[in-house]
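All protein chains but one are shown at their positions in the complex.
Entry: chain A
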């Protein structure tokens, strides 16, 4: 106990010694054991540990990124050829995609620019594009890009030997091997002459151009693809070549890497290269011929159209001439049109005047191209009425006419009674004669007749009375107003009544005109009576308006008249009653 208390330091030392014996100095034994199995221990947990540490504070990434970058850099520096070879097909595709999307965008914008531009050339190109049914932009491209890939070379990059060639002209392939070697030599020469740093990958020929001839050179890791192009090189050829070269590398990777001068491995590459042997020629002879035929057809069509237009113009002129003519009295042109290569003229013509063909011939118009459609009508034009009157007078030479101071048409002369009656009837038959205010009182009945003048006049009076009594004016159902179609009847009636008045006066007779309105039996009797009265009244008023003395008119409403034919009842009858004047009246001063 006392020992224990006395030597605490000695006890501590012995414990240390024991620990040293077990774990070794500075834990050496433990460290040895651990380091012996370190690989196994770390292997078991390394992934999980990295994962957990990264999740905890993200420090793994911080440490790894610079390391990876550094080692990648070193690796590329050391094995650049190898890495380029591996990445080449991949990068090529990526770049091509990016470039093509840029180009599409660019072309679209150029398209818009071109579309908006306006020059004589663009107009002619637009027309040609429309003619050949292609998009304008495509047509412009075809005009700009006219080319032919005449020959293709696939060259082994290392040795400069020709792997394969294709040509549009077989004779050209003869010295392709020398040409390809020469090309590689030139390429080496350029690389050497203009690139002192010796970084050959960055300084290789892409294109050799002289005038219209271009050598397009696409350089891959093991092979070079060269296209001899004549004409303007369109951008799609370059991408096509690039793509083909990449495909070539893919297909022939092994033979390319193991190449020792034997070309037999590349025999089948023609199908691959065929796509590049393209051309876009200017329009061929056939196209020209087609154009010639097109031009001829177009010309013929134009001539026919011009001929038709000429005919049409001629007809139009004829139509206008006819339209501008002033037709004679009795002809009214209602419509003109051009149909079936002729001018169609529709007209109304009073049959009493000269025929339409006569009139047109008088105007100097040939009738070959004119078709006439006539509708007869009665013209009330003064000149037509006069013409008709003159014709009548020519039949009755004994009668003359003149216009008196009151503007009445005064007839004078001598006629036998029969002839006078006939003349009166025919005169009254002339439509529109009333407007000339005819006065027959100047015609004397010739003495040669057996009858006295008074008797003759009495006979004339009776005749006129009979004619007046024969007049009837029809109405529509339940209508009391006069129809326009009845105007002529009323005018005729007025004329007869005036003549009657004249003759009656000469004979010192008096007369009464009964205007008898009637109605059919539709409707109530009261209404029908009213209607019949109104009809009679309207006719009377019309006659008064046309100059008939109101005192001689006696409108009467008959009410409904039940006749077999209903329409016969809707009318106004006229009846004349002639009587001697009473002595008182006659003697009244």
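Criterion: a residue touches a chain if its C-beta (ideal position, glycine included) is under 8 Å from a C-beta of that chain, and two chains touch if they have at least 3 such contacts; residues count from 1.
By definition in this document, contacts and distances are computed from a predicted model.
Chemist: Out of "GTP-binding protein", "NADH-quinone oxidoreductase subunit B", "Aspartyl/glutamyl-tRNA(Asn/Gln) amidotransferase subunit C" or "Succinate dehydrogenase subunit D", flag the one the UniProt entry gives for the chain missing from this complex.
Modeler: Cross-referencing UniProt, the chain left out corresponds to "GTP-binding protein".
Chemist: Give the residue, chosen from A:159, A:173, A:422 or A:575, that touches the chain omitted from the document.
Modeler: Only one of A:159, A:173, A:422 or A:575 touches the chain omitted from view, namely A:159.
Chemist: For a quick check of understanding: of A:57, A:77, A:262 or A:565, which residue touches the chain that isn't displayed?
Modeler: In the complete complex, the chain left out is touched by residue A:262.
Chemist: Can you work out which residue in A:185, A:308 or A:429 touches the chain that's missing from view?
Modeler: A:185
Chemist: Over the whole complex, note the residues of chain A touching the chain we left out.
Modeler: Residue positions of chain A that touch the missing chain: 156-162, 175, 177-178, 181-182, 185-186, 188-189, 191-192, 200, 260-263.
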